[in-house]
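Everything below concerns the one structure shown next.
One chain of protein is taken out of this complex; the other chains stay put.
Presenting subunit A:
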Amino acid sequence: MSIEIKTHAVEPIRHTYGNIQRRFGDKPASRYQEASYDIEATTNFHYRPLWDPQHGLNDPSRSAVRMADWHAVTDPRQFYYGAYVQNRAKMQEATEYNFSFCDKRGLLTRLPDAVQENLLRLLVPLRHVELGANMNNSSVAGDCVAGTMTQLHIYQAMDRLGMGQYLSRIALLIDGGTGEALDRSKTYWLDDALWQPLRQLVEDSLVIKDWFELTLVQNLIIDGHLYPLMYQHFDQWLAEQGAEDVSMLTEFMRDWFSESSRWVDAMVKTVRAESEANAEQLQAWIEVWQPRVIAALAPLAEASVGAPALTEVAAQFAARLKKQGFAAQEIVA
């Protein structure tokens, strides 16, 4: 049996803000809608930026991609700030438990030296890739305009910082909190031939000027290969090396990737479907960058899971693209 408390209802004069009414009608709106649509300044900017006089502030022409309305890109997760941090707080709580479990049981310090070295050489340097991804997403958040787009990218930027910090903590678990393993891991990133194509790719991404090209390269193409390769194939490979415990420490990344792929796919699909010109532009960018991403990951795959795993990842990625209407490229690692 259910009971109902009677409450005093006061008749409102309107149900939501004018900007939300114009899009969705005068009815109660969701938290996501009121927080995300048409909240940005769009016109009558007072001064041109000293750092880029070619464009105005909040200028949609900072990308070659054209949309009649960038709010067409929405977040299937419906994240506004509060929903975002509460979701991530749950994820971090589980991760924290895993880290403290590994620490208490000495699960990483008990690993053979060679396996520890593999972690420092093959896994931990990804924190530098995460830092690049953090910068790229912060850049996109500062350049794009519509609230639905900007917030996706600042959440993404902060997520990347967080994941870089989890990777760093794997090294700190190994070295007992001294930083020595982090130093050693970084020398691989800087000097080991294995990492140089990827490091070059990351540095090259840092000078991409078109922000939509940048989100496409970072969040679709690089991540779309890197995450399946390193957090699925490489994760299995680690288990074969007797380091299956590390898997507990990268669970965040797997959960994160499957979740964030949803908005990335939704964004790419919407932008592609907008016009033939957009579809061609996106296809052209993919053709330039996808082979470079595969080439950059090849040494990492060869040193661990083997080239066929990367070929499989590339094939999966091609299928992901095809679902969105892109012409698939034949790429063999």
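Here is the rule we go by: contacts are C-beta pairs under 8 Å (C-beta built on N, C-alpha and C of every residue); 3 or more make two chains touch, one makes a residue touch a chain; residues count from 1.
The rule is short, and it goes like this: contacts and distances are computed from a predicted model.
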item	value
Choices "Na(+)/H(+) antiporter subunit F", "Electron transfer flavoprotein subunit beta", "Cytochrome D ubiquinol oxidase subunit II" or "Phenol 2-monooxygenase" - which one is the UniProt name of the chain not shown	"Phenol 2-monooxygenase"
Contact residue for the chain not shown (choose from A:49, A:242, A:308 or A:325)	A:49
Option from A:177, A:242 or A:325 whose C-beta touches the chain left out	A:177
Missing-partner contacts on subunit A, residue numbers	7-8, 10, 12-19, 21, 31, 34-36, 38-51, 57-58, 80-82, 85-86, 88-89, 91-93, 95-96, 109, 113, 116, 127-128, 130-131, 134-136, 138-139, 141-143, 147, 150-151, 153-155, 157-159, 161-162, 164-166, 168-169, 172, 174-182, 186, 189-190, 199-200, 203-204, 206-207
